[in-house]
Each structure stands twice: as C-alpha cells, then as structure tokens.
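Left out: one protein chain. Kept in place: all the others.
On to chain A.
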Amino acid sequence: MASFHGNKINPSRFGLGQLKFYAFLIPLGLFMILPIVFIFSQSLKPLNELFLYPPTFFVHKPTFENISRLLSVSDITAIPATKYLFNSLIVTVIVVILSLIISAMTGYALSKKKFKLRKVIFEVNTIALMFVPAAVTIPRYLVVERLGLINNYLGHILPLLALPVGVFLIKQFVDQIPNELIEAAEMDGAHDLIVFWRIVLPIIKPAMSTVAILAFQMAWNNTETSILYMSHETLKTFAFYMTTLTTTIGNNVAGQGLAAAGAMLMFVPNLIIFIIMQSRVMDTMAHSGIK
C-alpha cells in the first residue's frame, strides 16, 4: 500500500515540492503573453522606432502618437475610427444586455419549469453547443436578407442573441437552486416574474457574469456581420476596421503602429472585464459539466 502524502491538489500554501510546477508554468505564462506585450509595446512606439533595423521588441521612448493618430485620422476609409468604435460600443452593449436577459429566462425555464418539450429543447440546445456559425454563413445571410436586416443595426444584434453556451451555463447553475425555495415563494403568492427577478437572478449572478463575458467577446470581436450584412461604411464596427488596417499593413510600416494601437484597443476591454469577473467565472465553471 502506497502512503498518502495528503492532498496536493489546490494547496493552501507554497511548498518546495511545487517548484517544479512553477518552473514549467512561469516560462509558459510568459510565452503566452509575449504577443500581447508585443502589441502594447508596438502601439507605443514612435515612428522612428518602428523603422528600426534590426527591429526591437520593447519600446524605448513610449508615446501615445499612434493611438491619437488612430482616433483622429482616417487613412483608409474616409470615416473616422471613432465612428466604428461608437458602432461597436452600441452593438456590444445591446447584445450583452439582451443576450443576458434571454439566456437567463431560458435557463430558468429549462431548469425549474415543468413542461412537455423541456427535455427535447435542452437536448437540442446541447447539440447546438457545437454549432459553428461560420459553417452556415450562406443560409444565415439569406435569413438576414429576408428579415430586412441588411444595412440595419439589428443585423449586428439579432444573429448574436441566441447563445446556446449561455443558456447551457445558466441552466446548469439554476439547477443548484433548491426547488423548495421557489415553491415557497410561489405559495406566498409571488408572480413568476417576481420569483425570477427577486430570487433566481441574485443567485445566478456568477453565471450571468460568465455569459456576459462570452457575449461581450463575441460581439466586440465580431467582423462577420459587418462584412456580410452591412454595405454602408458608416454602419460597420471597429473589429471590421481592424481587418482593413491589417490588410494594408504589408507595404506600410507606419501603418503597423496604427494597427497595433487598434489591436490594443480591441484587447484591453476584454482583459479588464475578465479580470473584474474572474472569480465569478471560476464559480460558474464548477457547474459547467455536461451530464
């Protein structure tokens, strides 16, 4: 019988035995964030440093030149970058709010309501977890066109709202709420919406945060709706603007600074939101299993 040295998973203190894990994880962590550090560094480089040969990794004299130039001029499309940014903000905020409400309502109903199609709908949703929108770009385009959403803000929003992963995560989380709690409230005469709003929502906040992050990432990074459904330049989003910046990069070193600044603007909101919500995310993930 081998001896049991106590549980080593999730230790509460640092121990010498953990050094080997650090020895592997720290270099790897550094390697993983290297490209991100590079974006920051590149976006802060003044023009003469961008032209340096051999190229340098870190910036020497950081400036905000690239960022202010990105936001003030419009090299490529004759429309200021701030317009794209504004579109992205509006679309992202609406998508996050609506998809949260919709996913929460659906998750709650699938978990706590008894009705005939419950099992079927949940199974279909679980299969839809593997749905890859890019695979059906063409019929999706036809649907969007039929609905009259071409060159319409709603064309950015509606296709992103059905989020099977969001529904799935919230449903798994609502499952943790004891039925008695909801029945007690209902017996006291609480209306469905009140039960949902006052009892369910406060408990599933961690899951909501997680879904908010996923919805945010999806909407903020989305280029497809701009490329496929919008032909008016003024309706396109910042993520789309990024693609035009990168395609012109090849023959334009000065453009590198601009593109890096844009990439940084794309990344920073994602990072901030994740850092704020990370403990809630881990809480949700504990219940994320597919049974």
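By definition in this document, a contact is a pair of C-beta atoms (placed from the backbone, for glycine too) under 8 Å apart; a residue touches a chain by one contact, two chains touch by 3 or more; residues count from 1.
By definition in this document, contacts and distances are computed from a predicted model.
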item	value
Protein that the absent chain corresponds to, by UniProt name, given "Multiple sugar transport system permease protein", "Respiratory nitrate reductase subunit gamma", "Potassium-transporting ATPase KdpC subunit" or "ABC transporter ATP-binding protein"	"Multiple sugar transport system permease protein"
On chain A, residues whose C-beta touches the chain left out of the figure	1-4, 7-14, 18, 21-22, 24-26, 28-30, 32-33, 35-36, 38-39, 42, 53-55, 57, 102-103, 105-106, 108-110, 113-116, 118, 121, 125, 127-140, 142-143, 147, 158-159, 161-162, 164-165, 167, 186-187, 192, 196, 214, 217, 220-221, 223, 239, 242-243, 245-247, 249-250, 253, 256, 259-260, 262-263, 266-267, 270-271, 274-275, 278, 281-283, 285-286, 288-291
